[in-house]
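Heads up, one of the protein chains got dropped from this complex, but the rest are sitting where they should.
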Amino acid sequence: MIALQARRSRRTELIAVFGLRIAAGFVILAMVALLGYLSFEGTKTFYVDKFPLWSFLFSPDFSPDANHPGGIVFIVGTLAVTVFAIAVGGPFGVAVGVFLAEVAPHRMTQILKPAIEVMVGIPSVVYGWLGLTLLVPLIRTHTSSPSGFGLAAAGIVLSIMILPTVITLSEDAFRSVPSALKEGSLALGATRWQTITRVLLPSASSGIAVALILGVARAVGETLAIQMVIGNSVQFPKGLFAPTATLTTEIVTDMPGATAGSLLEHSLFSMAFLLLLIAMVLIVFVRFALRRRT
Amino acid sequence: MTEMSAQAVFNAAADKIVAEDVDVFYGTFQAIKHASLTMKAQHVTALIGPSGCGKTTFLRALNRMHDLTPGARVEGSILLDGEDIYGADADPVVIRHRIGMVFQRPNPFPKTIYENVVYGPRIHGEGNKAKLDAIAERALRQAALWDEVKDRLQRSALDLSGGQQQRLCIARAVALDPEVILMDEPASALDPIATSKVEDLIGELTEQFTVVIVTHSMQQAARISDFTAFFHLGEIVEVGATNQIFTHPKEKRTEDYITGRFG
Partner (left out) sequence: MAVTIVPRSPRSVAATSSVRARKATNAIATAVLWVMASSIIVMLAAFILYIGYLGWSALSPAFILGVPKETTPGGGIGPEIFNSFYILILTLLFTTPIAIAAGVFLQEYAKAGLFRQIVQFSAESLATVPSVVMGLFGLLVFVYTFHWGYTALGGALTLTVLNLPALLRVTQEALASVPDSLREASMALGGTKWQTITRVVLPSAIGRLTTGIVLIAGRIYGETAALIFTAGLSVTGNQPYDLNPFHTAETLAVHLWYTHSESVVPDVDRIGNGSALVLLIMVLLFNVSARLVGRALTKRFTGRVS
């Protein structure tokens, strides 16, 4: 009787495990499909429309109607906005991460951590709307910018949006430093700040690198919040307050109106493919940074 | 050493740290009860007792490490050269400059050997490279590590063996030129050969420093210490010259522990 029971449950188990394996395989399938479809469609610009890759990447002349979708304006835009965001949000996020890991009393943590979770939950379109209704008019009144749209607005909004990512990952990195190291430093007469800067920060450096890289990934991929405040004008960012565009905002601005099969549509897919490649490169960086942690 | 001259030695040496009626609380739990102990300058005082008896807790009170534990409270007086280290204008940073600590498991920083040793002087303001180099050499010699690492000071401290790392931690503590070195079972994580090297080192260190060492090995206490305090359930049961404690313990509990009846 027991033997029969055992056999039956073993059979259930085998079937179940097979199902689980399929589910796990689905993840791989999704990734492969994504890569496949996007590489196929994203390269049409080059081998169907015969537009040279070099020009796509480096020509400042974006005129798809004239068969010349040069994309460097958007690449530079993405770069500029990302650099702004990580330059502001990066150090701020790491600092708050240190605060949470080392300085904050329990009561403060109980307020701050849920606050950060709420920040993560706020949809990017709401951040964009906030930027549109709050930040852009502010910039318009207080600076030389005629419209308020531009790099500064997008950069500020983006800095705020990547804060939760950088904060939580930095905090994890600091917490994972063995407390024996902290004790050793304090036992030698160091102040807490000296311990943080001379021992904790170097020890947690690979974790912080991961935090920053993922912050960058978030910034590169953000679309709507930026699109609502950046001005969407196809020109290089001339300073902080002139309207410009990024790879993501361009896709969202022009894709709804693009005809299927047109050069414009193909070039937009090429931009998407480029974004995908950038994301994968960042993953490789993250793995590299993680491996450095011996 | 007869009991008479041991007492004479005890009286002749200066009092470095005098703990009187010390209580240590973790919240409402009292870990140390009315502990009184005089630790003599340039001698080794060993704290022995079964696990959980409070010897490490007592040790950590001596350099104010309990300040770092929320909810921990130290009462009573602990005098360093006559001054209360828990007094109103006593500063933990200064105290830890004068009273160094070596931990149970070696905890070198993930930096070079050189940077580990000079960490203490650096954070206390010493920036002159020539001076730091001299300090590093002096400290590493004092820790009997110089000959082994002098050619690779710029290599990572984490590449050293366990025993070497522990001696590096001793060098790190000694680099600050403290007056007292507290050691919390410094050889318990080491193999026998490394252990005996560390024990020999402790003997040399007393030429200049006062050493207070927690150890769970009675043989180790007997080998290297001058005076021994036996802890049990948070109280100091008996104190005396090491020789006397191990051959003619006065308290029954001490005798039971030493003869292995518990612990």
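Just so it is clear, A and B label the chains in written order, and each chain counts residues from 1 on its own.
As a convention for this text, a contact is a pair of C-beta atoms (placed from the backbone, for glycine too) under 8 Å apart; a residue touches a chain by one contact, two chains touch by 3 or more.
Every value quoted in this text rests on a predicted model; they were computed, and no experiment measured them.
Not every partner is drawn; the one left out touches chain A at residues 9-10, 12-13, 16-17, 19-28, 30-34, 37-38, 41, 92, 95-96, 98-100, 103-104, 108, 111-112, 114-126, 128-130, 132-134, 160, 163, 191-194, 196, 214, 217, 220-224, 227-228, 248, 251-253, 255-256, 260, 268-269, 272, 275-276, 279-280, 282-283, 286. For chain B, the residues touching the absent chain in the complete assembly are 80-81, 83-85, 87, 89-91, 93-95, 97-98, 121, 123-126, 131, 134-135, 137-138, 141-142, 175-179, 207-208.
The rule we apply is simple: only the chains that are shown with their structure count from here on.
Look at where the CA atoms of chain A average out and do the same for chain B: the two points lie 50 Å apart. If you check the complex, the residues on chain A that touch chain B are 178, 180-181, 183-191, 194, 198-199, 202-203, 294. Across the complex, chain B meets chain A through its residues 63, 65, 68, 92-97, 100-101, 103, 105, 107-111, 119-120, 122-124, 158, 169, 172-173, 176.
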